[in-house]
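Dumping the structure here so I can ask a few things about it.
A protein chain is absent from this complex, but the other protein chains hold their places.
== chain A ==
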Amino acid sequence: MYLTDYEKELLDGTHGDAMQLAMGVLYDLGKHYGVEHFVEISACHDDSTVYLGEAQVAFAEHLVELGARFCVPTTTNACALDMKRFARQKHDVGLMTATRRIEAAHLALGAIASWTCAPYQAGFSPAFGQQVACAESNVIAFVNSIVGARTNRYAGPLELLAGITGRVPYFGLHVTENRKARGLITLGDDITPDMFEFDDFYTLAAYAYGDIVGDRVWAMDGLPPYISMDNLKNMSATMASSGGIALFHLVGITPEAQTLEMAFQGEQPKEVVTLTRKSIENAETQLCNGDTGCDLDLVTLGCPHFSCAEFLQLEQALGGRKVHANTLLWVFTGRTTRAMLKDSGQLHRLSNLGVEVFVDGCCLQHPTQKWGTKTFMSNSGKFGTYCFGLTESHPFLGTIFECAESAVQGKVIREKKPWWN
């Protein structure tokens, strides 16, 4: 492997223990993938922020003790809870203490306190073609696919080491050749344009895509060019949950797939799979509880973190009506979106309707036992994928409009979809 003089110094300890250990891990990773050299990155997204255990806190604190610092702009992902309103969420003090230790360590490393899983909607997006190192599966998929910047699926805490050294082995999706689509998903004749009017169609199509494609790079043809940024966000998150998708191409939509030829870099698809109404129905069975009309404990939105545009949709859907007394409507977002929401007067109006807006935290960390939550509803395919594993409850999936309507009526309301019989 070719190393620059500086990289050799990182590896031999000239620049201290932290750099040596970090570079040692990245060098080993490079050896595994048979890389020829490293590539410098321009930014990093740090997902070692949701408390998953003491090992992670100890590791971040160890890096600080070793004198490590990020050498590229590094944004923090969502953490476990709202750092100011954790008591309202009924999160215990132990989790709060652990989160504050994570915060202290990561800020000492020089992280930007963004605390969001949608940094690309909070002013922290790379540019097309830039080399970056991101962790957080939806951020990885979004930044690669929708922005066209280049990252592999870096897991916490590997991204910390990339941010500290400012480089990664040049392999995988950093390399143009590997970004080529190999297979194609087309839409069957029974997928009709009226389905495109429902936001949950995109989530279900994304679930099916991830299930079929697994961890490979494929393209999908046939979606309408007017698809919203938030649907692209939810698709990224859903595909990266049902599958291990790091990069997907939407023909005519995403930047590396303005044409079919571009997506396949001049080659032909090696495999073509048709997505049918049946695939959408199957995805709905996986993501949405089949019971109807049952009482609803919690509507949880913002997985990934809610955007200003989504808040507008939510307020429109509520139409001045209050959330039902027996139901909670929680929305998770980042600090920057909340600030804009406050300045526009929307936060005040939504609060008056009983909507609770939380920052920093993650809806997947809901303290289910403390609330006795039995039924969940969300617009998120990611939440839908992980909910049972975390809560042992099968959630309901709906559009923002259906989620709002259900929250008002206190029971699950879903409108008839064109893909239903």
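Simple rule for what comes next: a residue touches a chain if its C-beta (ideal position, glycine included) is under 8 Å from a C-beta of that chain, and two chains touch if they have at least 3 such contacts; residues count from 1.
Just so it is clear, contacts and distances are computed from a predicted model.
For the chain that is left out, the UniProt protein name among "Phosphonate transport system permease protein", "Carbon monoxide dehydrogenase large chain", "Predicted aconitase subunit 2" or "ABC transporter substrate-binding protein" is "Predicted aconitase subunit 2".
Only one of A:62, A:278 or A:322 touches the chain withheld from this view, namely A:62.
For the chain left out of this panel, the touching residue among A:116, A:203, A:241 or A:378 is A:241.
Within the complete assembly, A:154 is the residue of A:38, A:70 or A:154 that touches the hidden chain. Residues of chain A in touch with the missing chain: 21, 24-25, 28-29, 32, 47-48, 50, 52-56, 59, 62, 135-137, 140, 152-158, 172, 210, 214-215, 240-244, 286, 364, 385-386, 388-390.
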